[in-house]
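Shown next, in structure tokens, is the structure this report addresses.
What follows is subunit A.
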Amino acid sequence: SGGGDGGSGDGGSGQNLTPNAPEGTPETVETQYWRNWDTFDADSPSLDYSATAGAVLDPLPVEFSSEDDPWMREHALMVQRGLNDLGIEAQLNDRPLNQLYAQSWSTDGLDAVISMSTHGPDPQRGLDPNPLLMRRTEGNLSNYDNYYHPKLQEILIEQSQETDRARREELVNQAQDIFAEDVGALITLFSDVVTAVNTNKWSGYVKTPGNGPTGDSFQWTEVNLQPEADDRDYVKGVTTSMNSLNLPWAAGGAEEKRLTFIYDGLFDATPDLDVTPALATGGGFVDDTTVELSLREGVEWHDGEPFTAEDVKFTVEFYKEYSASSQTPFYEPIESVEVLGDHEVRINLKNPDAAFMTQRVVRSVIIPKHRWEDVDNPSQHNPDNPVGTGPFQFEDWEQGTRFEVSRNDGHWMFDDDWRADVLGDRAESGEGIDRVIWINVGNVDSMIGSLQGGEIDAVGTTLSNSQADRASSNSSVETMVSGNFAPLDNKLAFTCPLIRDKEFRVALSKAVDPESFVEEVLQGRGSVPEGENPISDLTQWHNSDVTDYGYDVSEARTLLEQAGYTWDENDNLRYPNGEAWAAFVERIQDGNQYKRREDLDQLDFS
Partner candidate 1 sequence: MSTETKPKGQLYKQFDRVRGIIRDQFEFLRQDRLATIGIIVVAVFVFLGLFGPALAPHDPIEHDVRNDDGQILRLAEPSGEAVMGTTAFGKDVLSQFLAGAQPTFIVGLFGGIGTGAIGFLIGLVSGYYGGWVDELLMRLTDLTFSLPFMPMALLLLTFVTPNIWLMTAIIAGFLWKMPARVVRSEVLSVRERTFVKSARASGASDLRTMLYHVAPNVLPIGFLYTAYGVAWAIAAQASLAFLGFGDPTMTSWGRMLRQVFESGNMRVAWWWVAPPAIGIAAITTSVFLIGRAYEEVINPEIQTEQ
Partner candidate 2 sequence: MTLLDVENLKVTYTTEDDTVHAVNDVSFSIDEGVNYGLAGESGSGKSTIAEALLGLLPGNGTVERGKITFNGRDITSLSDTERRDMLWEDIAYIPQSAMDSLDPVMSTGDQIIQAIQAHRSVSDEKARSRVEELFEIVGLDPDRIDDYPHEFSGGMRQRVTIAMALALEPDLIIADEPTTGLDVIVQDKIIDKILEIQERMDSSLLLITHEIGVIAETCDELSILYGGKVMEQGSVDNVLVNPTNPYTMGLKNSFPEIDGSNEDAVAIPGSPPNLNHEPTACVFKDRCPFATDECGDSHPDLVSLPNRNHRSACHHVDKAAQMRRDAKNPETWDIPEAEDTATDTGEVVLETDNLEKYYEQSQSLLSQFRGEDPDYVKAVDGVSLSVRRSEVVGIAGESGCGKSTLGETMALLEDPTGGEFVFDGEPYEYYQNSNLEEFRRKVQIIFQDPFDSLNPRQTVRKLVGEPLTIHDYRSDEHEQAIIETLEKVGLTPAEKFLDQYPHELSGGQRQRVAVAKALVLDPDFLICDEPASMLDVSLKVNLLNLLRELADTEDIGIVYISHDLASLMQVSDRLAIMYLGRIIEEGAVDRIANQPKHPYTTSLLSAAPEKDPTTDRARVLLDGEPPDPVDLPTGCKFAPRCPKAEEECWATEPALDESEDEDHRAACYFPDDETAETAVEASQTDDPDQSTNAGSLSD
């Protein structure tokens, strides 16, 4: 597809050198699966970007989706500038998001050399490093990059089974460092969550990382909010609508988040990305594969039935039996659940699972046995009135337009003291709110209008800076900015010879300048990690001391030069030739791709 996005000049203009491949080295190296995992069901990667001795690099395919974030194209342009600075032409491909998911991020490997997207801010990703790190392990379904590092592999496996928190933290720190040092991907930035709310009518907004005060992943704002006026109905404007009322079998729509207001998990996540008790009040690993939990007593389902350990057991078994798509991370490692008492359960895991207590039990949805046990085909079930134990109970749902829940008064989250405990100074006490109403406004412009007109109280989605500014031009509306733990990940295709050259990856990391991007485009609303570290400093797992190659284009070029790359007179980067080519070929072989020149005792070819 066309590189009309502004890639200047045209691809074939460079002057290639006569390929000179020393004995025993091929003249051209193709893109291939260097490690063959059974998750790959294709013969060869869909990407074809081969390397030829002495040849000018072809325009480098870079893909992104401007649906991902409004500024994603700007970000791609930044990466393009970095590549241009190295003498590489970029071929930008703006793809529909679903195509990116369905075609590029599929098991036959990435379609482009660089594929960028923002991770979703699921709370679990803030609490535990696994979701972001484990995808870099061998054979993981989400490892479309074909990334492999033996040491990282080892450490990640180990940490995933290490139930000792301190030990695990150490391993995770190491893992971050290895990944950053190896430049396993370009982690360019964490973009802030910008939104706007009515601060005249309400106080007590709680900013949660990745979610802001108004997202649906956390309900802290809603349970903490205090009315400044008579009206106790809190109206949130959103642009997406729920597809169904079936949370466990949701397929990734807004319902997956919004319905959690009705349900409780065994544990919950605080705005500080810490684990806090929910339906379970305590407990933990008894041994590596056994967890015992004590459950909260006196909890009732919204229909008045008491909540017991049976419900937990039922939930897990039911999910396992019918593959509850949205709850997989929770039930997947569980072997079985035993009811130890009315409010006591034992969970037997298949394998030691370190993340179980920090990730899997958090905000996992527990459903009432008495309402689900007779459902034959839960994936095609749409409960009329979803019943949970959560802080809000279901009132009304109008597909595509409206969703309404009302306060479950007895819920512990409405207990001022409890909240003060969890939220600290952010907690506000008072009568609280009565209802939460989501209204699908569908269009940002009318959303801003409605916010200013007082028809809605908050914007449930993120806004761009200019939108937020426009919204808060009204005295009752304020812009709210909170941090984010979901990184912008520029996946690198390790099937491609160029990427396998660590010297190149390091140079790439040095050539890209996310800092000025955050400054100029995001107007400072975002943070840039030190080094290629996907674990944000907002989380408790962050290692602030990882290798950071820093932004330095001339150093980057020096690195390439030393690795044997050359430039033609139009400053087009050429693959190494002759001896240097042999060295390049050596560096990209499986087992060397994480090693630098010195590690392989290679010459300086500059």
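Operating definition for what follows: contacts are C-beta pairs under 8 Å (C-beta built on N, C-alpha and C of every residue); 3 or more make two chains touch, one makes a residue touch a chain; residues count from 1.
Selection criteria: all candidates are chains of the complex that A comes from, given by their letters.
All values reported here derive from a predicted model rather than from experimental measurement.
One candidate among 1 or 2 touches subunit A in this complex; it is 1, while the rest do not. The touching residues of subunit A, when paired with candidate 1 in their complex, are 1-6, 66-67, 70-71, 73-74, 77, 92-96, 98-99, 443-445, 447-449, 464-467, 470, 520-521.
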